[in-house]
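As you look at this complex, bear in mind that one protein chain is not there, while each of the others sits in place.
Up next is chain A:
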Amino acid sequence: MKVKYFAWVRERIGKAEETIEPPATVRTVEELIAWLSSQSEAYAYAFEKPKVIRTAIDHAHVKSDTAIAGAREIAFFPPMTGG
(Lines give C-alpha, C1' and ligand atoms only; values in the text may rest on other atoms or scores of the structure.)
Protein backbone atom coordinates (compact mmCIF):
# COMPACT_ATOMS: atom_id res chain seq x y z
CA MET A 1 0.00 0.00 0.00
CA LYS A 2 0.98 3.60 -0.59
CA VAL A 3 1.74 5.73 2.46
CA LYS A 4 1.98 9.53 2.54
CA TYR A 5 3.35 11.83 5.22
CA PHE A 6 2.71 15.53 5.73
CA ALA A 7 4.10 18.50 7.66
CA TRP A 8 6.40 17.53 10.56
CA VAL A 9 5.62 13.83 10.18
CA ARG A 10 7.09 14.08 6.65
CA GLU A 11 10.08 16.07 7.88
CA ARG A 12 10.87 13.63 10.68
CA ILE A 13 10.60 10.55 8.45
CA GLY A 14 12.50 12.27 5.66
CA LYS A 15 10.20 11.36 2.80
CA ALA A 16 6.80 12.40 1.48
CA GLU A 17 5.59 8.99 0.37
CA GLU A 18 6.55 5.36 -0.07
CA THR A 19 5.12 1.94 -0.75
CA ILE A 20 5.13 -0.43 2.20
CA GLU A 21 4.26 -4.06 2.76
CA PRO A 22 3.51 -4.59 6.42
CA PRO A 23 3.13 -8.19 7.65
CA ALA A 24 -0.37 -9.65 7.78
CA THR A 25 -0.37 -9.38 11.57
CA VAL A 26 -0.61 -5.58 11.20
CA ARG A 27 -4.35 -5.08 10.97
CA THR A 28 -5.23 -1.60 12.23
CA VAL A 29 -3.96 1.97 11.91
CA GLU A 30 -2.66 1.74 15.47
CA GLU A 31 -0.74 -1.46 14.67
CA LEU A 32 0.65 0.06 11.48
CA ILE A 33 1.98 3.05 13.45
CA ALA A 34 3.63 0.66 15.94
CA TRP A 35 5.12 -1.43 13.12
CA LEU A 36 6.48 1.65 11.30
CA SER A 37 7.92 2.96 14.59
CA SER A 38 9.91 -0.28 14.93
CA GLN A 39 11.47 0.16 11.48
CA SER A 40 13.90 3.00 12.29
CA GLU A 41 14.63 5.85 14.66
CA ALA A 42 13.20 8.36 12.19
CA TYR A 43 9.79 6.62 12.24
CA ALA A 44 9.97 6.22 16.00
CA TYR A 45 10.59 9.97 16.30
CA ALA A 46 7.73 10.86 13.92
CA PHE A 47 5.32 8.60 15.80
CA GLU A 48 6.67 9.20 19.32
CA LYS A 49 3.26 10.53 20.39
CA PRO A 50 0.88 8.26 18.46
CA LYS A 51 -2.23 9.91 19.95
CA VAL A 52 -1.29 13.21 18.28
CA ILE A 53 -1.05 11.63 14.82
CA ARG A 54 -4.05 11.93 12.51
CA THR A 55 -4.69 9.29 9.86
CA ALA A 56 -6.59 9.23 6.59
CA ILE A 57 -7.41 6.17 4.51
CA ASP A 58 -8.19 6.84 0.86
CA HIS A 59 -8.67 10.58 1.56
CA ALA A 60 -11.04 10.22 4.55
CA HIS A 61 -10.24 10.72 8.23
CA VAL A 62 -10.21 7.48 10.24
CA LYS A 63 -9.74 6.50 13.87
CA SER A 64 -6.73 4.57 15.15
CA ASP A 65 -8.66 1.30 15.54
CA THR A 66 -9.74 1.29 11.88
CA ALA A 67 -8.74 -1.78 9.84
CA ILE A 68 -6.24 -1.11 7.07
CA ALA A 69 -7.29 -4.04 4.88
CA GLY A 70 -8.07 -2.91 1.34
CA ALA A 71 -6.60 0.57 1.81
CA ARG A 72 -5.00 2.00 -1.32
CA GLU A 73 -3.49 5.07 0.33
CA ILE A 74 -2.85 5.78 3.99
CA ALA A 75 -1.70 9.22 5.14
CA PHE A 76 -0.24 10.26 8.48
CA PHE A 77 -0.10 13.88 9.56
CA PRO A 78 -0.26 16.23 12.56
CA PRO A 79 -3.49 17.97 13.63
CA MET A 80 -4.54 20.34 10.87
CA THR A 81 -3.90 24.06 11.02
CA GLY A 82 -5.38 25.48 7.81
CA GLY A 83 -7.94 28.20 7.28
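Quick notes
The definition used in the following text is that a residue touches a chain if its C-beta (ideal position, glycine included) is under 8 Å from a C-beta of that chain, and two chains touch if they have at least 3 such contacts; residues count from 1.
In the analysis below, contacts and distances are computed from a predicted model.
A chain of the complex is left out here; the name its UniProt entry carries, from "GvpL/GvpF family gas vesicle protein", "Molybdopterin synthase catalytic subunit", "ABC transporter permease" or "Redox-active disulfide protein 2", is "Molybdopterin synthase catalytic subunit". Although one chain is not displayed, its contacts with chain A can still be listed: residues 4, 6-8, 56, 59-61, 75, 77-83.
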